[in-house]
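Handing you a structure now.
In this view, the complex is presented without one of its protein chains, the others remaining in place.
On to subunit A.
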Amino acid sequence: MDVNGPACATCLAVVCPLLRTITPPCSSITTVIVEPPRAGLEAAFLDNRDKLLRFLRARGAGDSAEDLVQEVWLKIAAGPPGPVAAPLSYLFRTADLLMIDRFRSSRQSGVRDRDWGELNAGDPPGVANEPSAERSIAAAQEAASVLAMLERLGPRVAAIFRRHRIEGEAQKVVAEKLGISVSTVEADLRTAYRALAEWKDKSG
């Protein structure tokens, strides 16, 4: 019996034909962020351009550091960050995330090139090697195995990782809510991050 209904493009959830519903926060929950951009960041950027440049170089940007400072600025100008309590921190964080993204995409393209060579020698370029539904399922299974791996580190480690990384709670808030110290939260996060780095060492 074919029980697959249409899949949602954003969250990969498949509509159940029996219930004819899709689980929020997918189609029935849409969130729209309406907030004006902030001017305070502009001043912080102009005042700290050199410092950002130095940070990007230290982060391994090399000759691209100047371009990347510009990219940081474009990100700030384009995105509506809302009121920012600590503009300087916000700038550094934006730069840091930019560098992490660059690293991820360079690593990703390395993996793709290798897989392509191994699996698809002779295929025309530009053709995806898997249909997207199968890719989604593969991603869901990989996510399940990552969740299981985190859980094996202990329920507290897994809960802290989820609260901090998925729900976006600050470490201090996580510590308060769970009634433990911030240093315990940090130690548990190090445990989780260590396992994730090893997972990437193996898979990527």
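Here is the rule we go by: a residue touches a chain if its C-beta (ideal position, glycine included) is under 8 Å from a C-beta of that chain, and two chains touch if they have at least 3 such contacts; residues count from 1.
The rule is short, and it goes like this: contacts and distances are computed from a predicted model.
Choosing from "Transmembrane sensor", "Cytochrome oxidase subunit III", "ATP-binding cassette domain-containing protein" or "ABC transporter permease", the protein name stored in UniProt for the chain missing from the display reads "Transmembrane sensor".
Considering A:47, A:66, A:142 or A:176, the position touching the chain not shown turns out to be A:142 (whole complex). Listed residues A:46, A:78 or A:166: the one in touch with the omitted chain is A:166. Annotation for subunit A: contacts to the undisplayed chain at residues 3-5, 11-14, 16, 19, 23-26, 28-36, 38-39, 54-55, 58-60, 82-83, 85-86, 88-89, 92-93, 96, 99-101, 103-104, 107, 136-137, 139-144, 146-148, 150-151, 155, 158-159, 162-168, 170-172, 186, 189-190, 192-194, 196-197, 199-201.
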